[in-house]
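All protein chains but one are shown at their positions in the complex.
Residue numbering begins at 1 within each chain, and the chains themselves are lettered A, B and C in the order written.
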Amino acid sequence: MSAAEAITRRTTYRDAVRDGLRQALLRDPRVFLMGEDIGRYGGCFAVTKGLLEEFGEARIRDTPLSESAFVGAGIGAALGGLRPIVEIMTVNFSLLALDQILNTAATLCHMSGGQFPVPLVIRMATGAGRQVAAQHSHSLEGWYSHIPGLRIAAPATIDDAAGMLAAALACRDPVIIFEHMNLYNSQGELTAAAASADLEHAAIRRPGRDVSLITYGASLFKCLTAADQLAMHGIEAEVIDLRVLRPLDAKTVIESVQRTRRAVIVDEGWRSVGIAAEISARVMEQAFYDLDAPVQRVCSVEVPVPYAKHMEEAALPQVAQIVAAVASMFNHGQ
Amino acid sequence: MSAAEAITRRTTYRDAVRDGLRQALLRDPRVFLMGEDIGRYGGCFAVTKGLLEEFGEARIRDTPLSESAFVGAGIGAALGGLRPIVEIMTVNFSLLALDQILNTAATLCHMSGGQFPVPLVIRMATGAGRQVAAQHSHSLEGWYSHIPGLRIAAPATIDDAAGMLAAALACRDPVIIFEHMNLYNSQGELTAAAASADLEHAAIRRPGRDVSLITYGASLFKCLTAADQLAMHGIEAEVIDLRVLRPLDAKTVIESVQRTRRAVIVDEGWRSVGIAAEISARVMEQAFYDLDAPVQRVCSVEVPVPYAKHMEEAALPQVAQIVAAVASMFNHGQ
Amino acid sequence: MTAMPPPVVTREHGLHLLSQMLRIRCFEDRCAELYSAGKIRGFLHLYNGEEAVAVGVMQSLQPVDAIAGTYREHGHALARGIGMRTLMAELLGKEAGCCRGRGGSMHIFDAATRFYGGNAIVGGSLPLAIGLGLAEKLHDRKAIAVCFFGEGAVAEGEFHESMNLAALWSLPVLFVCENNYYAMGTAWARSEVQTSLLAKVAGYCMRGESIDGMDVLAVETVANQLVRDVRAQRTPAFLEARTYRFRAHSMYDPQLYRSKDEVKGWEERGPLIRLTSRLKEAGLMTEDDFQRLQSSANAEVDDAVQFAEQATIEPVEELQRFVYAEETL
Partner (left out) sequence: MTAMPPPVVTREHGLHLLSQMLRIRCFEDRCAELYSAGKIRGFLHLYNGEEAVAVGVMQSLQPVDAIAGTYREHGHALARGIGMRTLMAELLGKEAGCCRGRGGSMHIFDAATRFYGGNAIVGGSLPLAIGLGLAEKLHDRKAIAVCFFGEGAVAEGEFHESMNLAALWSLPVLFVCENNYYAMGTAWARSEVQTSLLAKVAGYCMRGESIDGMDVLAVETVANQLVRDVRAQRTPAFLEARTYRFRAHSMYDPQLYRSKDEVKGWEERGPLIRLTSRLKEAGLMTEDDFQRLQSSANAEVDDAVQFAEQATIEPVEELQRFVYAEETL
C-alpha cells in the first residue's frame, strides 16, 4: 500500500520506514539500497527485512565493512544517474565516511558551478538510550547540520518515517535521514499525511501559548510528556518538531516564540556547539525583543555516554529536566 | 632560546610554532613528531623545516598518506608512554581521521573509568583566504569543539603560537591546535608571556566599553582593525580572543558582555551550528538581562568556499561587516 | 583442518589450557543467561567457539606486552588475567567493574594488564596497536603489541593503513585475525574477492601464518613462534586463526544467514571437544579431571556473579569525572 493511498492504519516506525523504502524501490527502477547487512541479515534493526527477497541482490546490496568507499560509491552512482539509498548502520560509524560526505557530497554541486548535483540519500540510525555505551550512542545529527550542501532530516513520527524518504528522493541534493534507534519499535497511525511529508517545514505537534518546546527526533516524545505534565500546572507548552535540521525552518520557530515569549530547546546531542545553540542564537537574533526570559537548552551532558543504566539516564535529557527548565522560567519571569 | 628565557624579539608565527616544537623536543625525550611531509619536505608550510636534521628520523617521522592510521598510532603511542605531536597537514584532511579522534582519543579516558588518558597533541593548519577552494578552505575548529574530551586551541598571537604547545603537552588530554594558514607569515613580538600561555583563559586583546567583539584565530586581526575603525566613530570595542574553544572560558566572555552590554561574534567557520552560535547561546543564558541589543554573528556564508578571489572574499567575514554589525546595534539600540 | 602432528603437551599444561577455555565458555554462557534476565544490557557479543584463539595466543605473552581487541573481548580479558569479578561487575554496570561500569561488554580496559580494550568500531583498534608498538620501539623496550580483530575488519581502510605502517616502520606488532567467516551476517566470501588472507598479507611484505583456530595447541605453537620472532626481530607478523562463533553475532541476531547444519558441523570440531578428547586419548586427563575443571569454572563464575550482583553502582555525581584526566603530567 503506498503512502499516498494509505488509509489510516496502525504500524511501527520500523515498518513505516520499510514501507517508504519499498515504495521507492517499486516506483523508480533507478533506486537501489546499499549498506552493511541490509540484505541477508535483514538489517541491523530489521528495517530492510524482506527487501532482498523482493528486489534481489542487484538492488539490495550488502556491502563489506568499508564505510568510506560505499558512501563514496553512492555519490558516484548518483552522478551516474542512479538514486542510491545508502544505509550507514549507525551514525557512530559515519565518521569513517565523513570525508566523502563533507568534501564531496556536500560540495560538488556548488564547486562544479551547478553541473553535478548529488541526489544521494543516506540513512543512519542515531541516538542513545540502549546502554550501548560511548562509541555507539552518538547523536550527531545536529552536528552534521553545520554543513552547507546537505539536507538533514530527523523523522520522529510514523508519517515522517514513511514519507520523508520520498521527499528526499524528490530533490537532487544529498539528504541524510537520521532515525532514532529507540523509535523503531514505537507504534502509531500511518496516515495519508505521510504522502505530503516535506523537507521544508517544522511542525507544531502540540499548540500552546506559554512556552515553546523546540525539539526533534525521539526527544519529541519527552517534550510531549513534559507538556502534559506542565499542563497540569497550568502551563500550556507548544511543542515544535523541527523535522529538518538543515535547512532550518526558522520561521515556524520564531513565530512560535513570538507568540509564547519563552523557549526551551531539547536535544539529545551534546550541548555545546549543537543545534540547540543554533536555535538559541536564531531566537536571539530574530526575536530578542519578544522574549520574556532567556532561551534555555536541555541537552545531553557533555560526556561520552556511559554504559551503566543510571549513568546513561543521567547523561541524557529527561522529562523532569524539561519541566524544571520551563518552571524556572516562570519563576524568574514573574 | 626557550620561550621561558625569551627576551622580546620579533619573529613570525611560523618560527614561533617551530620554536615551540623544538623546545618540546629538547625538553622531553618522549616527545616525537609524526605527519605527512614534516621531515624531508620540511613541512607543507615549512613549519617543521630543519627539525629532521636536528632530531633525526626516529623523532621526526614522515608518514605515508594514512591519516586515520597515523592519528590512531598517535593515540596508541600516547597510551604507550610517549608524547606524540601529530601533524595533520590541514584540517581538510582530518575528516579521514575523525573516527579515531572522536571515538577513541576523546572517549577513552572517560569510558575506561579514568584508566587511560590520552596525552596526544594534534596540530593542523586551518582556514581560508588563499584561494584554495572548497575542499581546502575549511574552518572546522568550532565544529570540533562540540566533542567532549577534546581540548581545542586556536593560537592567534605569536606568544600563543610558541607557548600553547607546552601547555598542551603539560596536560594529559588530547589537544588539537589549529593554526590558521594565513598567520604563518605574520610577524610580531615573541615575549616572555609565551611561557605562561595556558589552555584555560580567553584574553582581552583590546579593552573597550561599548561592545564586545568575540573571536579567535586569524579573525582576531580583522576584529582589531574593525575596532580601530569603530574608535574613529567613537565606539570603543573590546576585543576578546577566545584562544581555547573547548573548554570555553565563558567567564571572560560573559563579564565582558556584562560590561559592554553588546556583543558581536566573529568566526570564519560556517554560521549555523558553529562556535558563534554557542557563544550567543551562552550569552543568552548567562547575560540576557544585561544586553542592550541582541548578540550578532559575523561568520562565513554557508557555502563551500569558492576559488575566485572576489567570491572567496564575499564568502568570508570581512572588516566592513564587523563594523556594520556593530553600527547596526547602536542604531537599533538608540 | 590442517593436519599436523599433535604437539607435545604435558598433563599440567593441557589441563591449564582446557581450564582457561572452560572458564571462558562458562563465563559466556552465564552472560547469555544474565542478558535474558535483563541484568546485562546493551550489546553483548559472545566468544563461544573461539576460545582457543585467545587462550592459545596469550600463552606466549608477557605482562609487559600490550593488547588491543574488539567488542568480542571477554575471552581475551579472561585469558589475559583480568579478574572475573571485576569483569562481571563491569557487565553489570557496577563501580567495581574494571571501567567503573561505564564501558560494559564492548569496552573492557585494564591498565594493570595492559589491556587496551574493548573497541566497538570495527578496525578501530588496529591503529592503536600500531602506536603501542611504536612506543615499544621508540622506548627501546622489549615488549610487543598484539591486536585481535575479526575478518570483517579486513575490508576497512584502517586495516590497510595499519598493516602498511607496521611493516614500513618495522614495529613489534602481532596481528591476530580471528576469521570466524562471518561479519554479522556477511560471509567472508561475500565481503572479499581475495579470500586468502595470506595473499593479502603479501601486499605488505609481512610474515603471515594461517592456522586451525579450533586447535588450541596449534594456535599456541604457531603464536609462540611468531611472538618470539616479533619480539626478537622487532618486525610485525600476521596470524590468521580460522574459527567459528557458535552463538549469534550479538543477542539480537536471528541468524538467517547460516544454516543450523553449518553451525553443528563446526560445533563438532569445537575447541573444547577437540582438546578434551585429545587429552583423554593421550591418557593425560580423566573424566574426573574434566569434571573438576568444569566445576571449578562454574564456581568461579558463580562467585563473580555474586560479587557483581552485590557490588554498588558508581554515584551519579561522578558522571563528569574523567572526561578530562585528573592529574597533569
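Points to keep in mind about this one:
The rule is simple: contacts are C-beta pairs under 8 Å (C-beta built on N, C-alpha and C of every residue); 3 or more make two chains touch, one makes a residue touch a chain.
Keep in mind that what you see is a predicted model, and the values were worked out from it rather than measured.
Remark: the absent chain touches shown chains A, B, C in the intact complex. From the set A:G72, A:G129 or A:P294, the residue in touch with the chain omitted from the display is A:G72, counting the whole complex.
Touch with the chain omitted from the figure is made, among C:N164, C:N179 or C:T243, by C:N164.
Among A:Q100, A:S137 or A:S300, the one in contact with the hidden chain is A:Q100. Checked against the full complex, the one of C:S191, C:S210 or C:S250 touching the unshown chain is C:S191. Interface with the hidden chain, as seen from chain C, comprises residues 155-161, 164, 167-168, 190-194, 199-200, 202-206. Summarising the interface, chain A meets the missing chain with residues 32, 58-59, 61, 63-64, 66, 68-84, 99-100, 103-104, 108-117, 119, 148-149, 151, 169-173.
Contact between chain B and the unshown chain involves residues 36-37, 40-42, 44, 62, 64-69, 92-93, 96, 130-136, 301-304, 306-311, 314-315.
Note that only the chains that are shown with their structure count from here on.
Ranked by separation of Cα centres from chain C, the top chain is B.
The geometric centre of chain B is 41 Å away from that of chain C, both derived from CA atoms. Chain contacts: chain A has residues 68, 92-93, 96, 133-135, 302-304, 306 touching two or more partner chains. Within chain C, the positions touching two or more other chains are listed as 101-103, 107, 119-121, 124, 157, 323.
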